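Here the complex is missing a single protein chain, while all its other protein chains stay put.
Lettered A and B in written order, each chain numbered from 1.
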Amino acid sequence: MEALKQELKEKIIDVLNLEDIKLEEINDNDALFGDGLGLDSIDALELIVMLDKDYGIKLVDPKEGKVIFKSIETMAAYIKENRAK
Amino acid sequence: MQKEVFITETNCITPIGFDVATNIQNIVGSVSGIQWHQNTDLMKMPFYASIINDEALNSAFAKISTAEKYTRLEKMMILALQPIVEKSKLDERTGFILSTTKGNITALENPSSDNFQQAHLGHLAKNVADFFGFATEPIVVSNACVSGILAVSIAKRLIQGEMFDNVFIIAGDEVSEFVLSGFNSFQAMSDSPCRPYSKNRNGVTLGEATAAVLVSSDKENAKIKVIGDGSINDANHISGPSRTGEGLFRSIESALAEAKINANQIDYISAHGTATPFNDEMEAIAFNRLGLENVPVNSLKGFYGHTLGASGLLETVIGIESVLESKLFVSLGFDEMGVSQPINIIEKNENKNMNYFLKTASGFGGCNTAVLFEKGR
C-alpha cells in the first residue's frame, strides 16, 4: 500500500505536470482538488485516463471520480480493490 | 458614422440539405440530421452524429467539377460557396474568410509530407480560394467553436475599416476520429441525440456542415443588416465556461451598445445550446443577467449536432431565414426545462414578426461571440 501511494504521487506529478510540487509535499490525506493541490476539471479527466491506462480500471460514471480522487489515500484504496493490471 | 454592412447571400451544405430551402423544409418538418452510426473507423463504440452522406456529396460535387484532388471538407466548402460566388466578380476589394476549428485534420491519420501539408489550415484555404480565383490572400479564423459567427463580426469590421467592400465567408468542419475521441475523453458526448437546455441532457452530439455567406457594404440585395458585435473572453478557464456567463454577457452588451438598441428590443435569439450541462446553464445565466429571459430562444444543435467552426455561421444562415419568413423554429430535442434560470425555449414552430435577431456562441479557450442583426425594411 505504501509503495502504491508513493507510485501514485510520482505519477500525479508527472502526468499532471506539477513541476513546482515535490513528492514529499503531498500528504496521503491532502485534498487533491480545491484548496489542496489545486487540481481542476481537466486534471480529473486525466486521472480517469490514468486509471484506465495504468491500472485497467474503467470508470463508467465520471461522477465516481469525486470520491475516488479525494486524496492519495482514497485513490490507493480504490486501485488496490479494483485494479485489473 | 460607421458604414452599413449587410449579408446579401447565404448557402449551406448539411446532412439535411445542400441548399438553404431544403434545410428550412426539413427544419419545418422536424427532420434531424442526427443518426446512430456504427463506424469503427471513426469510433470503436457506436455513436450519434450528424454526418453528410459521401455518395450525395460526391455526386453533387461532380456536377461542378471533375477535379479529384479535393478532400471531403474542401468539396463541402466549394459546394457551399459555388452558387453565391459565381454571381460575383472577385477583385482586390473582395475578401475571403475561411473559418474552421480543425480543417483537414483527417490528413494526419496517414502520415506523409503531403498529408502533413494538407493539414495546414492555410493550405485548405488556398485550395478553396484557388478553385474560385479570389484575388486577395485568404484570412483564416480559427477560434474554437465561435469561429463561424466570429467571421461575420470580422467581415463587418474589415468592411467598416475600408479594407474590403465585399467579404465571402466559408465556415466548415468535419466529423473525425480526432474530434470524436477528444470530446469523448472530455466525457462530453451524449448517449442519445443531444437535448439542449433539457433536464436530462448529458452532452453534445457532433455534426458536420459548411455554410457560406456574402457580407457586403452594398444594400441592394440585402437579406439582413449586421448592426453590432462583440467577442469577449471569460478569462476564467480554458475548457469550461464561466459560471456567471461573464464573457457572453459582455459580448452581448458590447453588441447592444454598438447597435444602440436595448435588450428588450431583441425578438429572437439563436443560441449556442451544445447540451453540455455547463454550457447551457451558463447561457441561461447570461441571458437572465441581460433581461432576455422572455425572448424566444432556440438551439439548432438538435438538427445539426455541434458542427464546431461551422455552427455559428450555419445557425446564422438559418436564423436569417427565420427572420425573413417570420417563423420561429422549434428547439429540437428539448423536453423538460433543465437550466436553473428561466429562458423562453421555442417548443413548437410558430409565426412571429421579427426586427432584431441575436446570434451567440461560446467555446473552448473561454471565447464568446454575439452578433446582432436587423431586418431590412
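To be clear about the criterion, contacts are C-beta pairs under 8 Å (C-beta built on N, C-alpha and C of every residue); 3 or more make two chains touch, one makes a residue touch a chain.
In this section, contacts and distances are computed from a predicted model.
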item: Which of "Putative selenate ABC transporter substrate-binding protein", "YCII-related domain-containing protein", "3-oxoacyl-ACP synthase" or "Phosphate transport system permease protein" matches, in UniProt, the chain that is not displayed; value: "3-oxoacyl-ACP synthase"
item: Options B:181, B:202 or B:341, residue touching the unrepresented chain; value: B:181
item: Touch criterion as defined above, residue of B:254, B:288 or B:341 at the omitted chain; value: B:254
item: Contact with the hidden chain (one of A:4, A:18 or A:31); value: A:18
item: Chain not shown, touching residues in chain B; value: 2-3, 44, 101-103, 105, 108-109, 119-122, 125, 137, 139-144, 150, 154, 157-158, 160-163, 177-178, 181-182, 184-186, 230-239, 246-247, 250, 254, 258, 364-367
item: Hidden partner chain, residues of chain A it touches; value: 16-21, 38, 42-43, 45-46, 49, 52-53
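The definition used in the following text is that only the chains that are shown with their structure count from here on.
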item: For chain A paired with chain B, centre-to-centre distance based on mean C-alpha positions, whole Å; value: 38
item: For the chain A and chain B complex, residues of the former touching the latter; value: 40-42, 45, 48-49, 62
item: Chain A-facing residues of chain B, complex; value: 185-187, 237-240
